[in-house]
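Missing here: one protein chain of the complex. Every other protein chain is in place.
Moving on, here comes chain A:
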Amino acid sequence: MPSLEHPAYPAADLLHLESLVPCRESQVSMLLSIFGERQQFSFPSIFIYGHTSSGKTYVMQTLLTTLQLPHVFVNCVEYFTSRLLLEEILMQLQSSSSDTEQTCPVHCDTLNDFVRLFKQAVASPALQDQTLYIVLDRAEQLREMEANILPAFLRLQELTDRNVTVVLLSEIVWELFSPSVGCFEPFTMYFPDYSIGHLQKILSQNHPPEYSADFYSAYINILLGVFYMVCRDLKELRHLAALNFAKYCEPVVRGEANERDTRKLWKNIEPHLKKAMQTLYLREISSSQWERLQNDGGEPGQLKGLSAHTHVELPYYSKFLLIAAYLASYNPVRTDKRFFLKHHGKIKKTNFMKKHEKTSNHLLGPKPFPLDRLLAILYSIVDNRVAPTANIFSQITSLVTLQLLSMVGQNDQLDGPRYKCTVSLDFIRAIAR
């Protein structure tokens, strides 16, 4: 394994850094070689991408803080407009450069202002002859902002004529940013996913103080065996590990098994973990509920998950409206006459034929239908007469707000609105029962 070496930084710091970022040594050393020495100009912009929780943010943050490089760290989701983003960068700059806590609010509306104010801020002695790093986390959000923001950040070094490097972190590849022609191409770098070995190593690293590292890593091994198939998210795994560890330790605490008795422990924990995968991982029940269950020793069966409550109570006509909408969405128009125009007795027979056709129509998804067709079908499926009252119409609108129907095309209401039915066959079955 390549140990981190760089002439510009003290070896102790590097060693510390290495212990903090397991399984990412090669990336870190790569970054270090790009950064060069403190006063050296670096590459103007670096683009780092990789899957969720592959350590991009963490590595950048630890790297910059342990080596005490001047930096600004901004999350683009949080500062959702360009103005907020720019102001936040300037604010952080001010507070890092000046010793006094007092920072006056900055007003920065355009990039032009930003460049000017940036030059002022960087001029302070603390930042002199050092590379300043601006890290933009979740950089894909930049695409939503004004068109000039992203290209400007890419060549900020050139625009400001200062020693600055912009690091963009994102989960998507650079090609998807589809920058305009003539844009500065950043140095792209890929953080690969952690392998199962990596995960094992990282997860085992911070074991609880009261248990030995071996014991914990055995536990992690079991945990990964269950969850690795469905989840490779490090954060999620850590979360699950923390929640289920108490259960794992139970036999040891009770004195029924010692720490080496892996097999026994495995037998104890395995069904439990499986249950956790079905409920907890999908957020069917919340983690606090899970913890309480563990403490009470109760069965998770008592607690119904979120998806257990699928049944929706609807008013009588709403049900029929929804069914009519469903029929209108999934049946072609030409069959309407066959299904609905005949007298009552035939409808049941035709139901069979409907099902045969549905299989193909279901793959195609719902089709839009005009309001009149919906009402016509409604009148034919409801037994008694329905007056077209305002209540019926308002129910259609309320179904739209409940997202059971959706309106297609945002044209005028008078212009013959068209709808789509967005619920599934199971839902309709439950309602039609």
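To be clear about the criterion, a contact is a pair of C-beta atoms (placed from the backbone, for glycine too) under 8 Å apart; a residue touches a chain by one contact, two chains touch by 3 or more; residues count from 1.
Just so we're on the same page, contacts and distances are computed from a predicted model.
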| item | value |
| --- | --- |
| Chain not present in the shown complex, as UniProt names it (candidates "Isopropylmalate dehydrogenase-like domain", "COQ6 monooxygenase", "Origin recognition complex subunit 3" or "Gamma-secretase subunit PEN-2") | "Origin recognition complex subunit 3" |
| Selected residue (touches chain absent from view) among A:11, A:196 or A:246 | A:246 |
| Of A:140, A:193, A:236 or A:250, the one touching the omitted chain in the full complex | A:236 |
| Touching the absent chain when the full complex is considered, from A:10, A:192 or A:208 | A:208 |
| Chain A residues that touch the omitted chain in the full complex | 52, 75, 77-81, 84, 87-88, 105, 206, 208-209, 235-236, 238-239, 241-243, 245-246, 282-283, 286-289, 304, 306-307, 309-318, 372, 387-395, 398, 401-404, 413-416 |
